[in-house]
Each structure stands twice: as C-alpha cells, then as structure tokens.
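Handing you a structure now.
As you look at this complex, bear in mind that one protein chain is not there, while each of the others sits in place.
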Amino acid sequence: MPKGSVLVVGGGIAGVQAALDLADSGFLVHLVEKTTAIGGRMSQLDKTFPTNDCSACILSPKLVECGRHLNINLLTLSDLVSLEGEPGNFKAVVHQRPRYVDPTKCIACGLCAEKCPKKVDNEYNLGIGKRKAAYLSFPQAVPLKYAIDPDNCIWLKKPGRCGACAKVCPAGAINFDDKAVDHELEVGSVVLALGFSPYDPSELDFTGYGRLANVITTMEFERYLSPSGPCMGHMERPSDGKEPKRVAWLQCVGSRDINRSCHPYCSSVCCMFAIKQAVIAKEHAHGEFAPSIFFMDMRTHGKGFEEYYNRARENGVSFHRARVHSILPADDEGNLRLRYVNEQGGIEFAEFDMVILSTGLEVDKNTIKLAERLNLELDEDNFIKTDVFNPVATSRPGVFVCGAVAEPKDIPQSVMEASAAALEAGSILAPARWSATAVKEYPLERDIHAEPPRIGVFVCHCGINIASVVDVKAVTEYARTLPDVVFSQDNLFTCSQDTIDQMVNTIKEQNLNRVVVSSCSPRTHEPLFQETLRDAGLNKYVFEMANIRDQDSWVHKNEPEAATVKAMDLTRMAVARVRGEEALPYHTVKVDKSAVVIGGGIGGMTAALSLAEQNFPVTLVEKSAQLGGNANNLFRTWQDDKVQPYLAETIAKVNNHPRIDVQLSCEITEAGGSVGKFTTTLSNGQNLQHGVAVVAVGGKAYSPEGDWQFLYGQNDKVHTLLEIDRMLIDESEDFKATGQAVFIHCVGSRIPERPWCSRVCCTHAIDQAVKLKEMNPDMDIFMLYRDIRTYGQRERLYQKARALGIIFVRYDLDHIPAVSEDSGQLIIKTHDPIVDAEITLQPDLLVLATAIEPQATGSSVAKFFKCAIDAHGFLLEAHMKLRPVDFATDGVYLAGLCHYPKPLEETIAQAKAAAARATIVLSLDEVPAESITAQVDPAKCVGCGVCVEVCAYNAVSMDEDKNISLVNADLCKGCGACVAGCRSDALTLQNIGNEQIMAAVEAAFD
Amino acid sequence: MATINSKISEEIRALAGKLLEEKKIAAFLGYCQGSLPMTARPFVARTPEDTDKLIWNSFCVLNLANYLPELLKSLEPPRGPRDPAPEGPLPKVAILATGCWSRNIVIQIQENQVDRDRVVICGVGSRGMVAQAKVKELFDGREILEVIEEDHKLLVSGNGFNEEINRWNVVRDNCLTCIHPDPVIFDIRIGDEAGQRKNDNRFAEVEKIDNKSTAERSRWFTDEFASCIRCYACRNACPLCYCPTCFVDDAKPQWVGKSIDQVDTSIFHILRAYHCAGRCTDCGSCESVCPMGINMRILTKKLTSDVLNLYGSEAGMALDAPLPLTTYRQDDPQNFIITEQAADKEGE
Amino acid sequence: MKVYKFDKPGLEAWIKKWSETAPVFYPAPDASENCGIHPGWGKMTEVVLPQSSGPAKSSLKTFYFPQPEVLATSSLKKNDDDGLLLTEPAPVVEKQVVFGVRPCDGRSVELNNLPYAEEKLFQQNRERTVLVGFSCSEPKSTCFCQATGGSPYGIDGLDILISRQDDHFLAEIITDKGAKLAENGLIDAGSEEIAILEKLRRENAGNNDKGEKLKEKDLSSLYNASFWNRVSDSCLNCGACTFLCPTCYCFDIQDEVLHGRGQRIRYWDSCMFPLYTLHTTGHNPRGLKVQRVRNRFMHKLKNFPDRFGPLSCVGCGRCVVECPVNIDIREVMDDLLAVE
Partner (left out) sequence: MTDKTWEPKIIAFLCTWCSYAGADLAGVSRFQYPPNIRIVKVPCSGRISPNLILNALRTGADGVLVSGCHPGDCHYISGNYFARRRFALFENLLEFIGIEPDRVNFSWVSASEGEQFAEIVKDVTARVKELGPATHLVKKFNEAA
C-alpha cells in the first residue's frame, strides 16, 4: 500500500490550497514553508483584481484553516533537502531552522518585538520600513507566533548582550537554545508550489531603479497601498513622503524582453496588476490624481479583466501604447521625466511624480537549485517543465507542481492548479486514503435541554496583556454576581494547555451547562474553547467569548478604569447572550459516493476520469451524440501537441472505464438536493442519486454577423479558426496554393455586446499562421489584431511568428477592417497606425478569430443546481480569486469554457481541480453542514417570499401548498439575511436570534 | 341628472350581477351606502340580489385590496393542517380597483397573498377620494347631516345650513398628489380612464417636514403621534399588513411595550411605516381610518419618496418588478455610510 | 341635592379654582393640547367650556384603566432587596378632576363598575377622580343614549352635572365628592330654574326597550343569524371601536423588563384582535373574523345584560362615527331584533 501522506512545498496560496484539499480528502500533509509564516506573495497584496477584494480578508480564513487543521503538519522555517524513492513511497528530508520562540508558549502579545532594540529592514514590506529582530511578519500571520531573526538578534550574535525579549516575555517562550532539526518524512507524493520571485529591475539601468528614489516596483507600491503596510495605506512617495499626483506605470519590465532581462515570456499578470493599482491609487488619492500606463499590448485576457480595463479608462486612467526609453530626474525635487517613442515613431517626453515598474515574474534561484536536487526538468525559461495534457505533472513521477513556478499566472489559475495537483497527488494514493490521518474522538454529549442555566465564566489575564490594564480579579468577582453564573475564575493564560485541561474538569465538577470566556478574540480562539466544551461533554454552541483584549485592554491602554468597566460590560453581555443559547445539532449529510458530470467535452471527460480512477462511480451526461465537444475540431496545442490522438485516447478511456456510465444525447431535466445528496433526473427518465456534480457544458464559437461578418458564409475564402483546424486535421492540401492569408483577430470579442476577451484566439490564430507558413513558406500572412495577447510562454510563439515574417497590423474599433469582394476576390482595407494610412490587401484566404460564447444550456443547468451565472451567461464561480472551480452552492463544481474562454491545458487543469474539490466530498461518509441555521416559525410566516429573494444560497424556498417558507438547513450558511428581511419575525437564526442579540444589547446597559 | 359616479355605479351593478349570475365569481368586493353622511361601506356581494346595493362615490376611501387575501381564503374549503390541497379551481373574487388599489393587488400577488388566477380585477379610474375630515373642518363643529355629491361639487347640509363646496378642495392629500389614478392591472375596465394627473411636486408634504430642523422634526413627530391609542386601525386598514403576528403583538421577543408609552408608540409607527417601504402606494387608508386624526401616512410617503429617489422604483407598478428591498444594485447610493462620506470628502 | 347657579364668568372662575388643588382634565380640542398620559384629554390651564353637544373624542375610561397601569414591579438582580420578588406599587391616592364629561360617559363608569366592583385599581381610581359632567342640550344625530337607558341629562356616575341654560349655568352637586368642590359663596339656584331642569330630565328620560327585548330572545337564534357575515365582511379587525368605547373594559397583562427591572403592566386589549383569544396551544376559539364581530355585539347587547341588567353600551356613538368602515351598532341592534 502507498503512504497516506503528501509533502507540499511552499506555503503561498497555491501550497495552502493544495494542502487543504489533500488534508480534507483524507491525507496527512506536511506543509513546508521557508519563512516564518504561510501566506506567500498574496498576503503582501493590498487588493486583488478584478474584484478589488481585500487580499488579507479573503486569504486569512484559508490560512487559519490551514494552521488549525488536524492533518496538516505545518513546518515553517523549513526547506526540502532531498527526495528519494518512487511514487507512493518517497523519503523526504526537510531541514527546519530554529525559531527561537517556543510556539507552544508564545501568545503573540508582541512584547518581545516591542522591547527588541534591534531594527532591521522589513523584508515583508520589501525593505520599506523597519521591523525588529524579534518579529511577526504580518498581523494575520499563521502560525501567529513570533520569531527571532538569528542574523540580527544581538543575543544570538553575542550571547549575554541583550535578551530583552526573554525578560519581557510573559509566557517564557523565548528559547535562545533552539536548534535546527532535520525531519525525515515518509510520503506518497509531492506537490511543489514554490511560487515566483519578482524580477529585480536594478540591472535595467534605463529605469533608474535603485538610483532614483521615486522609481519603485509594483510589489513595493502594493505595500504602500496596504493598510497594514509601512504607510498604513496612505499613498506616499519614497523621496519626501508627499502624496504623488502624477504616476506612471511601465509595463513589461523584465518581461517580453530578449535584450536585457533574457525573459522572453510575458508575465501574464502585470497588465491587470498595474490597472488595478492605478484604480486603487486613484481611490486612495486626495483630489486630482493622474495615472498613466505605458504598455505594448494590453493583456486583459481573464474573466472580468477587459471590463475592468474599460472602466479604468472611463475613470481617467490614461493608457499609452509606447515603450519607455529612459527615466531621468526632472528636477531636484524627485520628479521624473520619461522619454518614450509613440506608435508612429515620434519621441515624446512626460513628467511624473513617481514611476512604478511593472516587474515581471521569474523563477527563484533557490527553485532552480531545488529542481536540480530533485532531478526535475526545467524549461528554457527555467520554469518547472510540465506535460501539456497534464499541466501539473513534472518530469518526475509522483512529483506535481502548481502555481507560478510552472509559468507566470494569476491567483485563480494558481488555485485551480493547486487543486489539480492535489488531485493527482491524492489519486495515486487513493487506496491509502485516511490511513495516516488522525480522527478526533469526543465523549458523549450531556443533554442540558431541561436544565436551568449554570454558567461558568473564565476571565483571562493573558499574561499582562489584559491584566496590565483591566482589573481581572474585579471582573471575575463581578461575573459571580450575574444571574445564573455559578462559577467564575481568572487564569493567567486561559488558552494554555494546563488551563484547558483544568477547564474540562471544572465544567464537569461544577456541572456547568453554559460557558463564557473573557479573553481575546473569538476569531482566533473560539474553535479552541469550543473544542474544550466538547471534551467536557458539552455541545460546542453553548459558548460565548467576551473580547476583553483585542477590543478592550489593547485599545484602552491609558484608561484602566474605563477598560475594567468595559470588560465587566462585555462579560455581562456574553453571559446574557449565552443564557439563551441552546445545544445545536452537528448537522451532517450522508454522502452518496457518486458523481454526475455534465458535458462530454475534454473538461467533462477529464473530471469524470479523475473521479472514476479514484473508484467513485460517475455518470457522464452529454447533450450531443458524441463525446469530445469542441476538441473534435482542434488541431494542435500551441506547444505543437496534436489534439486528435489525445482526444481519441481520452474517449476510449472514458468509454472503457467500468465506473463511468456515459449517457449520450441526454440532458438534465430536473435536479434537487444539496451537497452529498443530490437527485437528478435525466431526459431519458433515469433518476440519479449523487453526492457531487461537475458542470462542464462548454462554450461555442461565435458565428460572425453584422459588422463582424466579413463575408463569412458568403465568400468561400472566409473561414473561422475552427474550420481551418478541421482542414488541418483532415490534412487538406488547399493551403499549398494559398498566396496570401489574412487573419482578423477579436471577431466579436471585446465589443460592447461581448465585452470579454476570448483569451485563446490570439495564440490560436498565430499558431495557425505559423503552421500555414510551415506548410507553405511562400505564403504572405497578415494578422490584423487589436492587442496581441500571447500571455505567459505563448509569447515565444508570437516571437516565432514574427521571425517567420508574418506581418502584424494593428486595428482599433474606430477603424474596423472593411472586407468586400470583387468578382470573388476578397478586398480588405484596413488602417495601419504605424504609417497612419489605409492599406489594401487581396488575400486568398481570410481567417476569422471568432469569440467564444457560453452555451445556452449553461444557464439552465445552473438553475437546476441553483448556481449563479454572470451577466454574459458564463457560470459564476463562488469566488473569482480563491474558489475558481466551486459554485456558491456546495457540492457543485465547474470547469472549462462554461466558466470562461480558455485553452485546452487550462480546461484540463480546471477539470482536475473540480474533481479534486469533488473528491473532498466523496471521500467523506458524511459532510458537515452549518449548525447555526435559520429556522421558520410556520405560525408566524405569511409566505411573502422576501426571505427567498434575499437568500444568496437558495436555502430558503416556498412550500407552495402551505404558502410558508422553508429553510434547507443543508444549504443555509447562517448569515441571517432572511431573518433581518422578514417583517413578520418568522425566521430566526439559531443562537443568534433576535432574542439573544437583544439580550446582549440590554446587558450592555446594566 | 346622472353623474359620473352614478354611471359608474350602474356599470358596477350590472357587471357584478352578470359575473355572479354566470357563476364566474363567488363574490364581488365593492362598496355599499353607509349609514352616515360621507360614508361608504366596504361590501361583499355574494348573490345577484346583493348587487343592487353596490355604489361608487368619492367616499370609498378604504383600500378594498385590504380584504382580498382573507376573502379569498374564506372561500376555500376548510382544510386541516394535514389535509391535502383541494383539487380543481378555487372560487374567484371580483374586486374594484383604482390605481393605488391595483398596485397593492400587484404586491399581494408578488408576495403570494393573492392568486392572480382567482381575482377578476375591475379597474376604475380614481377621481380622488374626499377627506371627510376636510369637509368637517370647513363646517367647524356644525353637524353635517347630509351630503349630496355631484361631479365637481358637494352639497352639504345640516341643521340651519345648506352649502355647496368644490369637491377638489376637499379631496384627500394623497389623492391630490397621486400620478397613477388608473389601475396598472385589470381584467375589466369600468368607466373612463382618469388619465394622467400632473403634479409638480408629489412630495411637497414630505419636503415640508424635511426642511425643518432636527429639533423641529422631533417636536413635530412627538406631537403628531401623541394621541395614538394603539387601536391599530392604521395597520389593519393597510392592504400590506398581513403578518400573522405583528411585531407589536410579539411577546417573544418583546420588541415594544404594548401600552401607549410614547416610545413604544413611536417605535410602532416607525416600524409600521418601514415595513411598507417600497410597497406602499400611498392609498391613504391608514390616515383615513385613524380615529384620532393622526397623519401617519406622511411616514410612508417619505419612504416612497426615498425609494423613488434612491432606487428609481415605485411600488406595484408591474408584476415582474422586484420589490426594492429584495434586490440591490452594486452601485446603490451609499453616501450615508460614514466611511464613504470620508472618502467623498477626501475626493473633493 | 344642591344646585348652584352661575353666569359664564362665574362658572369659569369656579372651575379654574379646582386646578389649584388637583389636576383638571378636559376634552382636548386638538392633539397639541394632548396631555400624553390620557390621549384626547388635556390638562386644563385655561377654562374651555365644552360645545353644546356630542361626546369627547376619547372616552373617559383612560382615567379608570390608564394604560399602562403597573400591577407589580421586581428586580432581576440577585443582590437587590426586591431581587426576584414581585412587589405591588403603593396605591395612588392623588385626586384628579375630569371636567366636561357627557352623561353617557358618566354612565359608563357605573356600567364598568358592575364587573369591576371588586377590582382594586379601578376602585382606587374611581375614589380619587371627581367627574364633572356637562349635559347635552343638543344631542348629535349619532347619539342614542336614550335607546340604551341613558339620558342627555343623566347623572349616573357623575359627581357634578353642569347644564347650560339660556344665559346661565346650573351645577347639580350629586355626590359627596362633588360637594367637596363646592365652596362657600356659591349662589343657589332658584326653584323655577330647578323645575326647568327637572322637566328637561323627565322629557329626555331614557328607556332600555331594545335591551329588554333582546334579553327575552333565544341566544342560539341570535348566534346563528345570517346577517353576521354581512356585518363582519367589512370589519377590519382594528380596535378603534373597542378603544373608543367607554364601556369596553378588556385588558391584557404583560411583563416588561428594562435594565434589570421588571414591571407587570396592564393595558387595553380588544376582542377584535385575533390574538385576544389565542390559546397557548395555538388553538383560537374565535379564529374567524365573523366570530369576533359577533362576540363583540353579543357581549354588549346580550351577554352583559343577561348577567348585569343594562346593555353594555351608553349610546355615545363614537364607534358609529369613528368605525373606519361604518359598522353601525344601531343597525346591528335592529338586525338582532329582527331575527326570528
């Protein structure tokens, strides 16, 4: 049997996602992170595009979940040294450096950092500002434990010289004798999520970076924008702290550059990154703010990106299609002067207060060393080499990869790949699922239903964090006078292991049936104390915390008396609230361990196979009479891999798999239920019970019409990309005689009716042009484009095309190419912006790179599963950044073109990711459901349906017969929108009902 | 001389008689003559004979939609909690509906209180209903014993007086500012369209209060609502108040005290109005029925004005228009959010 | 019985003096005069004599069943002296005068006294309240006190009754409480004037014909009469009629808690409200509107008289005038009498 554990290297968002997916689906995960905390690059960002979500807000819950996971062994300050063995049975050596702070004792009060006399550059803020030698990299760090930096610690350099931290630490956590450890780990597979390094522009002398104070990088600017950054979110320029008004972003610094940086690839994310910064900076700015972005091609090829770009332009971000030649000081005040060449070749100058370099992504040099040690192949750009048809597989079996270490990519793509890598890593270990994991056992729960409340209150000193301000003893005494409080006690550290053990005994001895802890924040500590209640035989929901540290002693340092009164108030409020709370059931739903996959294209088949190979039965439903979907008309990938053999092989695998039931010419007519237990009816009358569903209903090529018809369907020399592919598949000889071919890009894309970029067409068209040129080197080929969007390493294909002599002529929406015919001869007139004149072409072949549209069936399937669709008919994922394959409806996942246009390899990755997420459900016997849910009082409900409308999860529906609403507890997330929306007060949120909230409010006033 | 209303009354009687005779409906919801001057009494005709009593005049102040849900329910066969739903079509009701009443029926349909298939909406254009109180005020305590309505005037008489007044001068304030006098939804049309009524400032009464200082508004509110006796006539006359248990009657939790404590009374009126937000059609029933003469309608009118200004929606104008509190736009106005105010200020 | 004679200034001066020893309430002409505790009534600073006819907007019962009325208090704090104990408040003994009461309202106190003969708080309020009536020289078209056994010159329940004559006023001192408001130096009325008053009283004497006839009727036939549906069809289930009615005396009790202190309060209830008879089981014996409407009238016109004698209606006509949908108790009486 293989090992039931997996090694994940890298604690950025990709590594965290992979670790969570694996641990949740039954494997023990060793998560190796080289710094003191997980979070990676994403944690350094202020906002994320295209939603402008606060990065820390959306990331933090994942980090906390990772840190608390019973089956994730978090190894910080660690590096993978060696890996031996084979898939299913590796031996890894991980070297862990000393932290010098005992994490089991550290209470994260921060006194060590406060007292530490040694200031060093803050690398988390990219060297902007200072931190101490004893430090926490960022406020939401997981683990929330301080560390001592041995390179700068005075004591560690010269023992005996300082030790201030050890003196003030109230928990005795400082351990200068801490030693490095080598962990030998037995794992079945490995996931590498090593991330990227931002390109260092110092070597590009024309930028002035390092010499000119007000030239900074995008990552640095991100820290300037962040509220937790060095300037608390106030935009300042480095030279004089003034708020900059004129700011320029220079794109492609260290990307698409074969001359200086030797990074020919496109870094994929920088265009959106810069636009986002321009937009956010404009929001931060006080008064006038003029952002300018200097770019070559604007690459906004992701979901929602093009619209973001359009909005940015409308809102005053100016865009200049120009490569900047040099940045020079404009004056002595720190302003800067840019010299650049406009599209027509003219030299221009512009002055700015600050210049931000959109630095590209590159592979870290340590990654290259590690790849060597692990014997992994790298590609010509030093990214870890992967297989086209398995984009997360490395050259070494059993070792998988995800995120930017394999190619520059954005967060959602990294998260998708992380899940896909988790799938692959887990799939080969499927027989060992749950073999290495731990399971928590609890004693039998006491029934307190009929008991009058007996409340116990535990008040925490938190060392001196609370006690130095609040009179903890007085609060404890006071708590004893409150109604129904039968016990109160103060503790030095309520969360310390010995106090927790003692609390279990106290609950039992005092026969407590409600518990209040007055200490720190429930956000970090509620799970721990709830666990304690369960250990003592109480339901975990009869518990409240009063936050007398983060929201009292820490914020009222100079008002001890008021803080003490407030602590009493907060404790009284918690007591009032807990008094009305009741034991809640731990809802679970028994899982039907099978899946339905809708759509028989590459996405659907990949998902089906991924699940079936782990022994889960799958029904694959395809609307048409054959499998394969759009791939049936694809010739090759941009890396020159033929699609048809791969497709044929995949179809054969699907058809021959004993656990896949293929239903062709079949559709879904009805679906109901929730995660773990769906019931779906097919058009053939079949009824399926299944635990999960994957929606991969695909997309379709836009059929040109109106301004964008270009004689398509009228002149037989006009074809779409897919039609040409078909001819190539059929090995047509037609192209041998073609003298001139013209490609028009963006046919039907990036226009008001279809405002999205179809993402694949630039690459597809260029690849096709290259193929035609290879077949017929004499052919003249013109590409009429708006922006070339060969993102990532596809940029190399663009370079190749130009080298082959393919001519690129840009057009814009003011000058759409005009196509006419004269006696069957095509005539194309287009405006060439470089010569600023109209040119005429008379090609033998016109190829239209048409848009990709969602299938109409997507929205009906979405409706069946209560999933959302976006304004354009693409399916809407649960969260654009961090849940790219989930729907808001649990247990339903999406992949492929129904989500957004994407190339084959991305569909495959997404399908595997969807399968990974589905595997989490299928690997469980029952899935937990929210316990704090809404409930309807049928006597009070009038059936007006307001609750149904305001529920974002479709958890509330109407019982049409009785005309009252019903809450599906399995779908309810406990937000309470329905409760607040109900005029009749017919809905309540269990334990957070109006009565409990009112009791807490009332208690605030003694 | 046949007046507009007498012709409409005729038409109503003929229509109701026909519908009942043909058994197309089980009941016709209209008005009959009241026992006092200037009163019309809501009336349910259940037989063709009953229909003789049906009338239409300027005193039909109470919104008939108020009765519709309960009347429909009363016509269903009795059914225990575990009994299956009755089979076959259920009895229908025909109802008179002016502009605002019809809009309330729209909301009742949207909120599942009324089954569209079970109502025959008989649309009547409203010429504005008369406020009894306004007439009485003109006569300053002298008891009015008879009022005869003509198209444009009222002939008012009592002991020792006999006067003629212009009808429009005593039309209710809500009707004076109404721009939707014609039904937005109906099956059968009665009488002529009332047509578009122009109004330069529909919300002048709201603005009058808006323009006061905070202290003045507070004083006004306290005075206006001081005489409330908590009889709930305003609530019960409202076609939108159909909660099985009103929050004021709730004991668990106890939102407010039940007596006429000034704070509790205020909270009742605030929440009653708020619950009508985006649903109120300014039909004026609440104000018309108040035995203490309180103008609680101004609160819902304020909300109506805000809903229109902030979200561009008017209650009950179409069956497929979402109610404003059950929907949102990402760019809804938010200048009341203090963090946005700060951002706005910085942006200036 | 003493009868005094006043001219207008004399009367006003006399009334004004009362307010030196006790608050004097009078029917407030508009809301701004409202005293707050008793809606519709003002606390007199200037003497305003009532108009010639018709009852005040609000009935008198607010002085006998004020809402809220505190029945008991307690503390929820363990350590307080009255922690978790119910304590009755000290009796309220301060005198108050209500002026401008019509005979119909005065009579309502007598009627309410029938069921509340032993009700402590009602009696306490009765004891401390002096009622000064004003007879109705010109009853309104909606007044029907005589039909219910009352009279526009009736003295039931009143302590003093003032009657307006052509150019003077006569004040009859009816009770000892009333006598305490009288003082030395008032002018006795002459026998001629008293004779006119007695004649008016005789000529306007009430009868209770309809009440007596109804008492003889078979309850079950009334109960199942078909007109109830017609009456209830228009009813809104609001409480305007019961809250304005001087003889409706139903109440509910609720505990209110604020800042750790509790009050058990009594406030008006209405048999028109569906909640009125809702049982804790969820069953409601009067769940239908028609049942509630029928109950209200049957109680007033049949059940109350069967038990106590008079109708539970003084014919003030408030419900007739103020019913939002014009349900008219006079029509209901006729309907009941017409039942075979």
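Per-chain residue numbering starts at 1, and chain names A, B and C are given in the order in which the chains are listed.
The rule is short, and it goes like this: a contact is a pair of C-beta atoms (placed from the backbone, for glycine too) under 8 Å apart; a residue touches a chain by one contact, two chains touch by 3 or more.
For clarity, every value in this text was computed on a predicted model and none was experimentally measured.
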Checklist outcome for this item: Displayed chains that the missing one touches are A, B, C
Item to check | Contact with the hidden chain (one of A:Thr367, A:Asn547, A:Asn630 or A:Thr830) | outcome: A:Asn547
Next on the checklist: From the list C:Lys2, C:Lys43, C:Lys95 or C:Arg261, pick the residue that touches the absent chain.
Outcome noted: C:Arg261
Checklist entry - Which of these touches the unseen chain: A:Glu306, A:Asp569, A:Glu853 or A:Glu905? => result A:Asp569
Item to check | Of B:Thr3, B:Ser35 or B:Ser266, the residue in touch with the unshown chain | outcome: B:Ser266
Checklist entry - For the chain left off this view, which of A:Ala180, A:Ile258 or A:Ala1004 is in contact with it? => result A:Ala1004
Next on the checklist: Across the whole complex, list the residues on chain B that are touched by the chain not included here.
Outcome noted: 206, 209-210, 214-222, 247, 255-257, 261, 263-264, 266-267, 270-271, 273-274, 277-278, 299, 302-303, 306-307, 310-311, 324-326, 328-330, 332-334, 336-340
Checklist outcome for this item: Residues of chain C touching the missing chain are 66, 68-70, 89, 256, 258-259, 261, 263
Item to check | Residue ranges of chain A at the interface with the undisplayed chain | outcome: 46, 51-58, 60-61, 110, 139-140, 226-228, 232-233, 521-523, 547, 549-552, 554-559, 562-563, 565-566, 569-570, 573, 888, 932, 950, 952-953, 973-977, 979-981, 985, 989, 992, 994, 997-998, 1000-1002, 1004-1005
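Following the convention adopted for this analysis, only the chains that are shown with their structure count from here on.
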Item to check | Chain pair showing more contacts of the two, B-C and A-C | outcome: B-C
Checklist entry - If you average the CA atoms of chain A and of chain B, how many Å lie between those two points? => result 52
Next on the checklist: Measuring centre to centre with CA averages, how many angstrom lie between chain A and chain C?
Outcome noted: 72
Checklist entry - When you check chain B against every other chain, which residues touch at least two of them? => result 245
Checklist outcome for this item: Multi-partner residues in chain C (2 or more other chains touched) are 257
Checklist outcome for this item: chain C partner, complex, touching residues on chain A are 481, 483, 939, 1002, 1005-1006
Checklist entry - Mind pulling up the chain A residues that touch chain B in the complex? => result 283, 286-287, 939-946, 949-950, 958, 961, 963, 981, 983-986, 993-995, 998
Checklist entry - Which residues, counting only chain B, touch chain A once they are in their complex? => result 85, 110-113, 242-245, 247, 250, 252-253, 255, 275, 322-323, 325-327, 343, 346-348
